[in-house]
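Every protein chain except one is present and positioned as in the full complex.
Entry: subunit A
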């Protein structure tokens, strides 16, 4: 079993300062990274080069993600949350000079769709959830950020209207301090809006909106502030990591009937990793593995089920702050396969045939289907790993 130590497939160089956000967008063809100086770089994974570079915020980037295919949301320390519009065709007009090379003239920025003035006192990134749309065409999104006034409560904004529609009160049972990490989704079973929050005190809570906000679950597995949390794609449990060495798995109970009041309950599993400071945590969208980015410069990959350490990825000499998995389309394709009749198969064969035609397409396909793991680090570099 003595495999040689894994090496990254590629290193994306070019950020001038530490990287705080990494996320795969445009069905894995692009990687979006944001650094402490407010720069956003969109990388093409096919040619491993930047396709768009701009300074989104005057302060550090806290979070970045995609909304649909051509909108990007960035959240900066300058108290702003901005929605940009940058379609694939627009990329050609963007500057590709990397932040390290400071260019003389100001960069072109993408079209700004919305700006939300939000609280960025703490380092908490926003969370987003698509609103189940009644009529197609209008895209609506909910954004969860810490409250502007008190950092212990959560505001939920609605886009495109930009209105604040909910405020979740702080839990009365514990003094959590600032909110450090958030997650927002509609529960698949109850379709209640559910918010996961991690606090400075190490507490974490699950709240859900029925008629009012209820706390379904609270736990305090960490002795240090929670740094990151991510939810399992099946929305049955979630994981938290903090500045201490603990990695915890928490349940998300579906019903709130039997829960009268917020009860302090136990997480499903707590493991002591002995590596304190795990800033980034992501679960892959197939729900099989999760990865943590640690301050010791290592990324650890764990199995979701048994929480067993599967791999340690070491390349960065400095702390890693952000980690991201490329989306895997396995389930979608499997689902398709079942319903394929012969005619479709023929079509597919034809498609695969044409697929072999151009090498470019082949590469694109390869870039899309590779199981990338991107790690952003304090040294301003992003390492790409092709793993699991």
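Definition applied: contacts are C-beta pairs under 8 Å (C-beta built on N, C-alpha and C of every residue); 3 or more make two chains touch, one makes a residue touch a chain; residues count from 1.
Everything below uses one rule, namely that contacts and distances are computed from a predicted model.
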Among "Prolactin receptor", "CAHM1 protein", "Large ribosomal subunit protein bL32m" or "ARM repeat-containing protein", the UniProt name of the subunit that does not appear here: "ARM repeat-containing protein"
Residue of A:126, A:174, A:315 or A:372 in touch with the missing chain, whole complex considered: A:315
Residue touching the undisplayed chain, where the options are A:155, A:230, A:244 or A:379: A:379
Those residues of subunit A which, in the complete complex, touch the missing chain: 7-8, 10-11, 13-14, 16, 46-49, 100-101, 121, 315, 317, 353, 356-360, 362-363, 379, 381
